[in-house]
Structures are given as C-alpha cells and as structure tokens.
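Take a look at the structure set out below.
Here the complex is missing one protein chain, while the rest keep their positions.
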Amino acid sequence: MTRLLFFGRLRDVAGCSERLVDLPSNIGTVAELRAWIGEGDPNLGAALETRGVHVAVDQVICNRATEAVRGAGEIAFMPPLSGG
Amino acid sequence: MTRLLFFGRLRDVAGCSERLVDLPSNIGTVAELRAWIGEGDPNLGAALETRGVHVAVDQVICNRATEAVRGAGEIAFMPPLSGG
Amino acid sequence: MIKTLVSLDAFAPDAELARFAAARGENSGAAVSFVGYCRGTSAHGPVTQLELEHYPGFTEAEIERITLDVAGKHNVADVLVIHRAGAIEAGAPIVLVAALSSHRAAAFAAVEEIMDYLKTDAPFWKREVGPAGARWIEPTSEDQCRREEHNG
Partner (left out) sequence: MIKTLVSLDAFAPDAELARFAAARGENSGAAVSFVGYCRGTSAHGPVTQLELEHYPGFTEAEIERITLDVAGKHNVADVLVIHRAGAIEAGAPIVLVAALSSHRAAAFAAVEEIMDYLKTDAPFWKREVGPAGARWIEPTSEDQCRREEHNG
C-alpha cells in the first residue's frame, strides 16, 4: 500500500489530506502516477500538473516526471511552499 | 567655577575624575586651557595633547584648539572612545 | 547546540530565549534573536488566524538541514529554531530563531539567513483566515523567480 499525501490547496482539491492506495503494477513514474490519479479525479489530476507542484517520494523531492515511484511507501504532492 | 572632567586613562593621569577650577581671565581657548593645565601638571598636559583626545565644552564636542572655553561650566577631556 | 523544533502548540519566546541564553558558553558574547508574530492584517485585509500546514517529518528534516548548513557556514555553535504549525491566532508568536556566538556579525548573519529561508522556502502551506473567509497564500511570481534563480 502507498500513502498519497496532499498539502495546501491540493488537499482542498483532493478533499482529503491522505489516500491509501494500491498502485497498479504499470504505474512506474511520477508522470504515470499523476495520470492515473487524473483518470479517477480529473480536477485533482489537473491540479497536480500545475506549475510549482513538487512531488516527494518517501520524503525525498523528485523533480523529474520520469522519477520512479514503484515501491514507495509515501508520495507527497506539495503546492509551491509559502514559507512560515 | 569650572568643572574639568577626565575620563579613561586621563583620569589615571590626572589622579582624579574631576577638578573644580577658577579659570584665569586670560584662558580663552581649548589650546590655552591645555597649556595652563600643563603648567601645573606637565604629565597631564602632555596626555591632553595626545592624538585622539576630544574636548567637550558644556557637553558639546569642540574639535578645534581655538574653540572658546570662557564661561564654560564643564569641560571634559576624553581619550579615544572605546565603545561598549 | 543546534536545536530545531516544529511545534503544534503555542510557545513562549521569552522563556525559550532565556533558557537558550542561560546555557551559553563563557565566550559566547553575542546573542541575536528574531521573533515573528502573526500579524492582524495582511495585504488581503484583517487576519484573525493563520493556519500553517506542515509535512511532519519532512518539514522538520528540511529545517534542521538548513539550520546546520547556516550554522556551519558562519561557525555559530548554538542555534535555536522554533516554528509553529497549526492554527495561530493573530498576535501569537510564529517563529523564534536565536544564535549565540563569540562574534556578533556571525550571529546576525546566521539568524537572518535562517529567517530568509523560513519565510520563503520552508515546507509550510499557509492559509489566512479573516472575516471574509480563508485563503491559501502562495508565493508571488516574484518569490518564485528569486527561488528558481537560487536553485539554478
């Protein structure tokens, strides 16, 4: 199982801060994960594509859409950081 | 009567922090005052001539040796400021 | 000692600062501190409360990493960072950054750099709540450009 985390306004779009999912075996990269989420929830899929949204896989920032998500325990979607 | 004040190492040289004096009527400038003090106390006179010693007449800094001291209530001799 | 903390509870900057300074070494002649408070108004009007969301684990690790970097760069041995998360009332402290050093320039530089980081690049998502409702605050495009330059 993989925990998907949504922060800031992405949490509002997702309607929750966290989803527990079983990633299909054909989802290997950040881009594939975003597309898969967008199939089930087009609004959220579009929000995740917004410029400035960062992805962290197991708490490590992954800036390329081709980075691997397979086997991750926790994948976070983060809108632009607002600072404290 | 005029109060002469000595600060920092000038106080050590003067042997006191303050002297109450009656300025002779022929002492009109900072330079004349220093010379007059030096007559009675050559060590102190020399110390007052040291580079960086400032004079304040009634709490106003007087940087020129020709500035007037006549009628002053308080004349302070200050070695270079060390800061806090 | 480097100590960084993200706190969901209110904290008292005075007491924290007193405790931090009390532990100073005898050659730590300079203590610099910054406290940031939640302001009662913003560019968008009155603010009754600020909600700061953080990513537990990740946010703490990022703040600690930056703090260690900055402390090392300026050779400052003692730094304290406390940052609130959660719902913060107007007027309440949001952040405390303090540094002890033998030289004041290093202590000032460390606190200022950590604050620059915390105010713009730390992993928080900020929502202002006012009489007119709540809104997420995202960086301006100016902030965005500056950040990309830094990282570039």
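Lettered A, B and C in written order, each chain numbered from 1.
FYI, a residue touches a chain if its C-beta (ideal position, glycine included) is under 8 Å from a C-beta of that chain, and two chains touch if they have at least 3 such contacts.
Computed from a prediction, not measured in an experiment: that's the story for all the values here.
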Completion exercise
Contact set (omitted chain vs shown chains) is B, C
Practice task
Would you indicate which residue among C:V6, C:C38 or C:A106 is in contact with the undisplayed chain?
Solution key: C:C38
Exercise for the section: Return the single residue from B:L5, B:L48 or B:V69 that touches the missing chain. Expected result: B:L5
Fill in the blank from the handout: Hidden partner sits against subunit B at residues 5, 7-9, 11-12, 52, 56, 59, 76, 78-84
Fill in the blank from the handout: Touching the unshown chain, subunit C contributes residues 13-14, 17-18, 21, 24, 26-41, 90-91, 102, 104, 107-108, 111-112, 115, 119
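Just so it is clear, only the chains that are shown with their structure count from here on.
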Problem - Distance between chain centroids, defined by C-alpha means - subunit A, subunit C (Å) - result: 27
Handout entry: Between subunit B and subunit C, centroid-to-centroid distance (C-alpha), Å
Key = 52
Handout entry: Per-residue overlap in subunit B, given as positions that touch at least 2 other chains
Key = none
Practice task
At least two other chains touched by the same residue of subunit C: list those residues.
Solution key: none
